[in-house]
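The following block contains the structure, expressed as structure tokens.
Missing here: one protein chain of the complex. Every other protein chain is in place.
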Amino acid sequence: MKRYLLPGVLVVLALAYPLLVGDLPVYGRLGALVLLAAIGASAWNIVGGYAGQVSVGHAVFFGFGAYASVVVYTHLGWPPITGAPIGMVLSVALAAAIGVPTLRLSGHYFSMATIAVGELVRVLSSTSDFLGGAQGLGGPAMPRTVFDLSFISATPFYYIFLGVLTFLLGLTWMIERGRMGFYLRAIKDSERAARSLGVSAGRYKLYAYMLSGAFSALAGSLYLCMFGFVDPESGFGILISVKMVVMAALGGAGLLFGPLVGALILVPLEEFSNSLFGGQGAGFTFMIYGAIIVIIARFLPSGLLSLFNRRSTRHVD
Amino acid sequence: MTTQTRRTLAAGAALLTLGIAGGALAQAPVKIGVIYPLSGNSATAGNYSKMALEVGAEVINNGDADLAKIMPLAKGGGLPGLKGAKIQLVFADNQGTPAAGQNQALRLISEEKVAALIGAYQSGITLTASAIAERHGIPFVNGESVAANLTERGFKWFFRTTPVALDFARAYSSFLKEQKAAGRKTDTIALVHENTEYGNSVASVIADQFAKDGLNISQKIAYSANSSDVQPQVLQLKEKNPDVLIFISYTSDAILYTKTMKELNWKPGIMIADNAGFNDPAFVKSLASQVEGLVNRSAFSAGKPGSVPDLFNALYKKKTGGDDLDDVSVRGLQAFLVLADALNRAGGTEPAKIQAALKATDLKADQMVAGYDGVKFDDKGQNVLAASVVTQMRAGKYVTIAPKARATHEAILPYKGW
Partner (left out) sequence: MSSTLVQVIVSGLLLGAVYALFSSGLTLIWGMMNVVNFAHGDFVMLGMYSAVMVWTALGGGPFAAVPIAAMMIGTLGVASYFLLVRHIMKGPMLAQILGTFGLALFLRYAAFWYFGANFKTLPDTIVGGSFELMGIRFEGSRVLAGVMGLAVTLALHLILTRTAVGSRMLAVSEDATAAQLMGIRPQRMQALAWCMAGAATGIAGALIANFFYTSPTVGETLAILAFVTVSFGGFGSVLGALVAGLIIGVVESLSAYLVGPVYKDVIVYILFVLVLWFRPQGLMGKA
């Protein structure tokens, strides 16, 4: 019974959070922002953490999701959320197109190739009139129906994001437990050894990449629904890719709850330091943010969860 | 949904009571939220605007004897319409991202309980931040974002004081037509613009307007902002050798183009810069001697001694330690003064009263710190009296050369450069 106590308390806390902070819109929104960041980082975690393929170009998928949502609104007048499945399907196809040439690369070469592809897509998106060019595109200015998801309160977003994250983590958990998870870990430890055992490394890496891309796109669509605007920088910018990596790595990459823990630390840190120091215009926000990341990396290079989860230290290469 | 509606109503009621309480407590300062890029690539602009707004607030709170002769609000002692309430500016950093802009807008509204918002420089961020203000029913005054779609959203709480790209295009067009009439060559025009929202939108508006006015744009070069090198573009220009060159560039690119044109030793007969980078005080300070005779547009025109812009400029100069007001900082300051005027007439900090006062704004040209013909909003919230002056770089300083009514100097052409 006792071992269910802590998880139980955490689940209740997660469900009740919006009610606890009901009168403080900033905190309600903060909860939603944490969950949204956790969705993106958890999606990245499938290929970056479990399979050990460190993509620094996941903004490509995030941007595809965001743009798919805003494009169905702009060109067809549909509610943005209807673009989510379109963005996910497109991202799976795109992941195949990017993954086939790049996933053969090892280590840092893969990371650099994904950066290049990300920048490529960003530049191209800014030249496309269909995507609103460099000006970007805005979602519905005023809500038309409830399906536009233009809520004043962040609470509906919170529960939508919580649902998506739960689904994604459940799926990841199943993969982790199943054959694919076994293969991915084998590939991460030693691709050559995995191949010699008959694992089709290329195929499983690609599956992981496609799945990861699909959920990154979903994160992008949800972002668009909440913020109502995307331009090349906020959709495809390299900072979006880097933040996904940093969040997962900070919490513990390749661990189910690693990205969520990373988001729980970094998102409030970013918001609070900006709220406290941003107005002075002296750059303290990012000095503090950077320094805390450095300190965590210095003392816990395998992520925060390595403190509690001794098993994770085994994965250190 | 019902709980949500109920909470919204509760929040609205809370805001309302607070507003009434604020009105009753005469001395409580009025908070104005200001969202600017205070970090990231546009931080220079944001930090200059921040200082300009601080100057504006100091004038209203503490007074300035010379300005008080012209401006009723410069007598000091806060806003008379709010029983002498002082203005308190609450700054927030949008970090150059639409998401941070929106998060901060919400924080200013719900935590700081600001009466109104000013911001947010980049059009994309103004779009997301003002959407939050609209949903919460808080007035949002924008002083710098030029994207046309901002006032096309049917918003009721959004007011924009700045001229838009079309005004700039018309100013250039009439300037060039005057030069043509005076016998200068304007047969071929090259348009060089950076490829983000600002450069793209202004360039396409200029291209449309020039086509209408029979001016021939013979060359159009788009380049990525923050390029590492611009030599190929300058070589393209050198090869075609256009009579007129128009730049729409940020500071980083303005610096590179200026240096590279000198390196490759090429200059056009008339060179026009659409503001932004070429107006950055850092650019003017270090590179003015290499762009002598550059034609620019600006919302800032120093005007005659003792005029509103002249007096504000002196205060601003003291604050920044030697920088003049420029286009960006003056437009921010103007937006603030418009809001302060509306707050004063509103006689309370209830959002609806401020909104009504903003709608009724009717400021005359002599009250302007920016080079506008006044401020008056149309149904969409756009200032219909916004205007730009055409300036020219002379010995390290921009002076006004057009329109005739405001000009302090005659234009000297051709472009001299270095």
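A and B label the chains in the order they appear, each numbered from 1.
Throughout what follows, a contact is a pair of C-beta atoms (placed from the backbone, for glycine too) under 8 Å apart; a residue touches a chain by one contact, two chains touch by 3 or more.
Source: prediction; values computed, not measured.
Participant: Touching the hidden chain in the complete assembly: which of B:110, B:126, B:142 or B:251 does that?
Facilitator: B:251
Participant: Among A:21, A:165 or A:250, exactly one should touch the missing chain; which is it?
Facilitator: A:250
Participant: For review purposes, identify every residue of chain B that touches the missing chain, sorted by number.
Facilitator: Listed in rising order, the touching residues are 39-41, 43-44, 46-47, 195, 221-224, 226-233, 235-236, 238-239, 251-252, 255-256, 259, 262-265, 280-283, 286-287, 290.
Participant: Please output the residues of chain A touching the missing chain, sorted low to high.
Facilitator: Contacting residues on chain A, toward the hidden partner: 48, 54, 56, 101-102, 104-109, 111-113, 115-117, 119-120, 123-124, 126-127, 238, 242, 245-246, 248-250, 253, 281-287, 289-299, 301-302, 315-317.
Everything that follows uses one rule, which is that only the chains that are shown with their structure count from here on.
Participant: Residue numbers of chain B touching chain A in their complex, please.
Facilitator: Touch list, chain B to chain A: 1, 4, 7-8, 11, 36, 38-39, 43, 46-47, 50, 90-93, 95, 97-100, 102-104, 106-107, 110-111, 123-124, 127-128, 131, 134-136, 147, 149, 153-155, 195-197, 199-201, 224.
Participant: Please name which positions on chain A make contact with chain B in the complex.
Facilitator: Spelled out, the residues of chain A in touch with chain B are 22-26, 29, 33, 123, 126-127, 133-136, 138, 141-142, 146, 150-153, 155-156, 223, 227-231, 233-234, 271, 274-275, 278-281, 283, 285-286.
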